[in-house]
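Removed from the display is one protein chain of the complex; every other protein chain stays in position.
For clarity, chains are labelled A, B and C in written order, and residue numbers in each chain start from 1.
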Amino acid sequence: MPKERDDSGISRRRFLKGGALAPLALALATAGGASVYLRPGEAHGFVLRPPGAIAARRFLAACVRCGKCAQACPYHAIRLQDRSVGIGTPYIAARQIPCYLCPDLPCVKACPSGALDPKTTEVEKVRMGTAQIVDREGCLSIRGLRCEVCYRQCPLIDQAITLEPRHNPRTGEHTIMEPVVHREKCVGCGVCENACVLPKPVIVVRETVEVQRDSYDF
Amino acid sequence: MPKERDDSGISRRRFLKGGALAPLALALATAGGASVYLRPGEAHGFVLRPPGAIAARRFLAACVRCGKCAQACPYHAIRLQDRSVGIGTPYIAARQIPCYLCPDLPCVKACPSGALDPKTTEVEKVRMGTAQIVDREGCLSIRGLRCEVCYRQCPLIDQAITLEPRHNPRTGEHTIMEPVVHREKCVGCGVCENACVLPKPVIVVRETVEVQRDSYDF
Amino acid sequence: MTSRWWLPRRAVQTGTILLLASPVAGFTFFSGNLASAELAGVRLSDPLACLQAVIGSGVLIPSFLFGALLVTSGYFVFGGRSFCGWVCPVGFLTELGEKFSSKVRRGGRFLPLATGRYILAAVLVTVAATGVPLFEVLSPIGIMGRAIAFASLVPLLVPAAILLVEGVAAPRVWCRSLCPLGAFYAIIARFSPLKVGFHRERCTGCGDCVAVCPVPEVLEPLWDQGACRVCAGECTRCLACLDICPERALSVGFRFKKEPHSVTDVGRPIEKSAP
Partner (left out) sequence: MTSRWWLPRRAVQTGTILLLASPVAGFTFFSGNLASAELAGVRLSDPLACLQAVIGSGVLIPSFLFGALLVTSGYFVFGGRSFCGWVCPVGFLTELGEKFSSKVRRGGRFLPLATGRYILAAVLVTVAATGVPLFEVLSPIGIMGRAIAFASLVPLLVPAAILLVEGVAAPRVWCRSLCPLGAFYAIIARFSPLKVGFHRERCTGCGDCVAVCPVPEVLEPLWDQGACRVCAGECTRCLACLDICPERALSVGFRFKKEPHSVTDVGRPIEKSAP
């Protein structure tokens, strides 16, 4: 009874005049949009924003995605996200090019909307994130070698990263010079992440944890 | 010339028969959908998944969001995300309830789709994440006090967290017993994050960094 | 009112809600939701959820596939979109919502039924292209199931948005034309053995069945083409037409005698009632 197989064809033609191509086109268009908005891009999870960026959720609203901060950066450290809800917003891929902390902060000056807070004037007070040693077993210095590259490259040497001498239990006679990040000083510029000599950096900029005020402060 | 102010009204009525309410309803409906899919929920950035979860992007596809793992967890540690693209997927808010590493892994057994890998059988080999001390200046032990709660609570005590004695430069005569996380052993269960006595935990489970194979291994 | 199919249907719809809520009350014979569940030790899975998970992740668990095939077979026998009419909590919710709507227009034809098929295609292409199971993310069925089992209330904004749009702007637009799961089951249902039959000799052309049908397009071939049963996959087997017909001109079953004066025998319609 193939004659009975008609269903709902009445208004279908009126709806999509494109014939058989239209569903395919709509499916492809959806997939295209989904690829842009649903696939995570290079910058996801914690995103390292340029100096002066306001709190993450307000930043996403305030940034008009004009790219002027990226055009203003003399080191081309600022890139624009190309996926998801942060599309067009600036980020820094520190492993490629970190923020070199220009004293005049041209990126902040370029921002029209206040997403990069115009009151940001001192680079030492910038808090983009906090460097962290994410793999102690990998770190050459903590393994007892004399690496110290992150320490020496840090623009706030001996403030944001210090070397702490420790007993080396493996050899029993040498000293481990452990690089230690100090959260109060670290601006999160990513120079250490960029400089780490290992194929996958063991020191990485991550989200700054809010300072806690507790009764144990001494 | 108010008579001339007609524009495009011809087909508008045909399009939305709901009159003045329809645009309002569509705007409210869009805002409702946007609140669910665009606002970040409690679990965003790095999300601590239950034991055996496959790689993050494939997990998002494989998980059918049935909640059986959450129903199987005897400690009610597994919650379901209520926002964004991970809506309905399970996560663990370790600060509220961490994973207590049931030896029979009931959550893994409950998963129908393989999003929690059924080959996961030994809790010691689980890698949900890696604990990290995110705030050295805040940690009571590193400040020279005798806290050590994370160390003592760790289900892999003396393996995932050890206490390393160090000279205390402030007093000059006491020893700092620094808790150190060992990435090869830490399963990322979050018991330490849950146990930290400070108002905001200084030890937190974060994304596991891939193990690097380099020529410096010794 | 000649039969009472609405009673067992409401019982099954309510039973589904109770089943989803049963783990909260401490019962253990059921866990999960309509995407995947374990009922009395048997694993059951939504075939579209399974398809998306497999395409998106490349992970294939045999018991998962088996559970999906079991469900597919079940709905094949009872007419695929019987899921929509008898089981789906969103169908239940929007049916109830319709009763309170200021503009109840049964079977409002805002968008054609075929739209769902395009959305289904878009969902599958998206999963293949991005690995994101688009319908598992958006599904109000999953959202309602988790709201019942886990008190996950924020996502209820999505079914609320559907109710709002259906009530004010586009009646029945979600279940009729947008839901890709409905479209998926409609494809299966086209070949289902359980169908609504039509007894032309009893029909007086009163049009009550068309007025009550949530997808009245499926009834049109009965008069336009003299069909002796409803063959369109979009029929939800809600059997409201059986309940309403004062002449018992509609029936439901697995086999239908060819009627002597039907079009399939003589080649063209003998009478054409106004719907």
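Basically, contacts are C-beta pairs under 8 Å (C-beta built on N, C-alpha and C of every residue); 3 or more make two chains touch, one makes a residue touch a chain.
In this text the structure is predicted, and so the values were computed from the model without any measurement.
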| item | value |
| --- | --- |
| Contact set of the excluded chain (shown chains only) | A, B |
| Selected from B:28, B:149 or B:180 as touching the chain missing from the view | B:28 |
| Selected residue (touches chain absent from view) among A:54, A:102 or A:180 | A:54 |
| Residues belonging to subunit B that touch the chain removed from view | 1, 3-12, 14-16, 22-24, 26-28, 30-31, 34-35, 38-39 |
| In subunit A, positions touching the absent partner | 16-18, 21-22, 24-26, 28-30, 32-33, 35-37, 41, 54, 57-68, 70-72, 79-80, 82-83, 85, 87-88, 110, 112-115, 118 |
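In the analysis below, only the chains that are shown with their structure count from here on.
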| item | value |
| --- | --- |
| Chain-level touch network, classified as line, ring, star, complete or other | complete |
| Core chain by centroid distance, with centroids computed from Cα atoms only | B |
| Busiest interface, counted in C-beta pairs | B-C |
| Separation of subunit B from subunit C, taking each centre as the mean of its C-alpha atoms, in whole Å | 37 |
| Length of the line joining the C-alpha centres of subunit A and subunit C, rounded to whole Å | 45 |
| Per-residue overlap in subunit C, given as positions that touch at least 2 other chains | 131-132 |
| Overlap residues in subunit A, where contacts from two or more other chains coincide | 38 |
